[in-house]
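The complex appears here without one of its protein chains, the remainder shown in place.
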Amino acid sequence: MAGTGKAHLRPGDDVLVTVEDLVVEFPVGRGRTVKAVSGISFDIRSGETLGLVGESGCGKSTSGRAIIQLPRPTSGSVTFRGVDLADLSDEEIRQRRTHIQMIFQDPISSLNPRRTVGDIVAEPLRVWGPSDASEQEAIVDRMLDSVGVDPDTARDKRPHEFSGGQCQRISIARSLVMLTNRGNLHRSRRRSRSSSRSRGRGRGRLLICDEPVSSLDVSVQAQILNLLEDLKAGYGLTMMFIAHDLAVVKNISDRVAVMYLGKLCEVADPDTLYAEAAHPYTDLLLGSVPEPDPTVEIDEGLIEDGELPSPSNPPSGCRFRTRCERVTDLCSSEEPQMRAVGDDHFVACHHPLAAVAG
Amino acid sequence: MDTAVDPAVAARRPWIRRFVAKMPWVTRFCASWLIVIVAAAVFADLIPGLADPNYQGFLFGDGATNEGPGLSHFLGTDNNSRDILARIVYGARVSLTVALAAVFMGVVFGGFFGSLVGFVRGKTDSTVMAVVDVILAFPGLVLLLTVVTLLGRRDLVVIATVIGFLSIPPYTRVARANALSISRREFVTAARAIGTKKRTILFREVIPNVLPTLLAYAMVNAAVIILLEGALAFLGLSVEPPTSSWGTMVNASRVDLQINVWPAIWPSLALVFTVYSLNNVGDWLRRLRSVRSAAL
Partner (left out) sequence: MPDNVANSPLLEVDDLRTTFTIPTGDVKAVRGVSFTLDRGRTLGIVGESGSGKTVLARSIMRLNLGTNVTTTGTAAFDGNDVLTRSPSEMRQLWGSEMAMVFQDPMTSLNPLVRVQRQVTEHLCRHLNLNRSEARQAAVDLLREVRIPDPDTRLRSFPHELSGGMRQRVCIAVALACEPSLLFADEPTTALDVTVQHQILNLLSREQADREMAMVLVTHDLGVVAGRTDDTMVMYAGTVAEYAPTVSLFADMRHPYSEALMRSIPLTSFPSHTRLAAITGRPPDLIDPPTGCAFSPRCPYVQDHCVNEAPPLVEIDDPAHRLACWTPVGSPEALTAFEKNLAAGLPQAVAVDVSTTWSPTGGVDG
């Protein structure tokens, strides 16, 4: 199918997840469907943080959920540790959930209001073991402690007694219990603890963060971002960080992919992307970020309506052409393919802002 | 209300006292009435001095018909010279059993089916809801008459079962609507992402969140059922005489209404008090729950 190309996919053994031609459709009634994601490809290396950025409705959250197969994508492949998850049965997917975890945007909604914090964080252990109660409690305490929540005061409380930031910490603790304690099933405590210190231990464990700081105050947002960086380093996690805030994505990512209306526009390392945006949409996004500096010139000209076209009836060719200043006839007739414009810098645009390398 | 209490101190108090401390006084009164009437109905045989509800004193030259309230019969006697107080207490058994049966069957079966189909959706959902709609559309009175005719008896078990069965559909609807919205919450997705089995998610994540709404609905529904039983009794379709129920008592009082209004007033008052109390306590429980949800 005519996707946006795969030039940006990287070969090699250290690639943990490869997503190819991912399509996710949702029924909208009367037999019609809307394509939330229409053929995107990307990969994440072990130990890397991929930032996925875009505006609401661009399909970034849906892409993240498609990796954990909730719901299963309509077509395309998600290769995790060399296995295509689409080929697996529900039970096989369930077995693999210990390697892929997700944290959500609304920290309060992602915790069951009627269960205690200790109970919530221990849930993965009830499913996967160890079943010994005191061992479970020790793991829960250790994880709560590592996310900065005092286990003694928190254990018996319910989520609504905590602030949004703390709920997000608890939610992260639950994911970590999954990602770091699977080894306890078969191995001795001692061995798993010593190996969890080495970076290689967490290799192949993916944490998908779906807008984890969007509903938090800025000061709390910084706490959570720092925490995620620390945990990633401490447990050697691989992360996919989905957000609409460009500054946040730049801060935490090793590689950034920009999405628009179900397609990828541009992929690059964050410093390059923000300094030399090649896709007009990336440029528009960057120009729209309100900088907390009154001396920065604001482009007052942008005042007309330029909103997302309906995903159920996307424009032909390049999806951004209806809002693009550089639009030509080519843009409506032919869909641009992903191509390199620099060292590890890829763009899907017929008329990129930077000169095409080579 | 002791609002100024240090929260740490309050937290050490037994939960029941913390619960009561938050009640407005009307609700406290209503809750007390419900406790008293339930206790009286359950332990009616043990209440010292309570007359036999079916003892017709005037047949044995022991008392008169249509006595007003007095010392020998606190609430007076009816046109068969039976003690009204005793008949109200024993009548509460019928009214409350029917209400309890309806609530129990509604919460257990309706709650379970509703939560299940709201959670799994798809074909199961359409099938169960189609059945529910058929039951809802079927006239309850006709079903009751059919069952009574087929079985040839009209005792408490039959009446309670039929009314209980008929109250499953509305509970199913309430539970389904709630389960639908709860299943969309992220903690359910989170549980699936953990690899929790669907059945566990249903019982651990969905149903506990559906229950509070269901119980608040049950309080209001119980009031409706008590009135319904009263109406059935009035039509002569409830339990057979001489077993008393509040509805039967009002029905029987019709005959001598011009002579004596007390036999009509007392069971009506019991009915009004109980229905009001159930509504009030139910409302309060619902408010309590919404306050907690708002704090989320």
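By letter and in written order, the chains are A and B; residue numbering begins at 1 in each of them.
In this section, contacts are C-beta pairs under 8 Å (C-beta built on N, C-alpha and C of every residue); 3 or more make two chains touch, one makes a residue touch a chain.
Remember, predicted model here, so these are calculated numbers, not experimental data.
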Residue, one of A:19, A:154 or A:285, that touches the chain absent here: A:285
Full-complex contact with the absent chain, from A:83, A:133, A:247 or A:330: A:247
Hidden partner interface residues of subunit A, rising order: 55-56, 163, 165, 217-223, 225-226, 229, 244-248, 250-254, 269-271, 274, 284-296, 298-308
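Here, only the chains that are shown with their structure count from here on.
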Interchain centroid distance [CA atoms averaged], subunit A/subunit B, Å: 50
Subunit A residues touching subunit B - in the complex, by the definition given at the top: 65, 68, 70, 94-95, 97-98, 100-102, 104-106, 108-115, 123-124, 127-128, 159-160, 171, 174, 178
Touch list for subunit B against partner subunit A, complex: 185-187, 189-197, 200, 204-205, 208-209, 292-293, 295-296
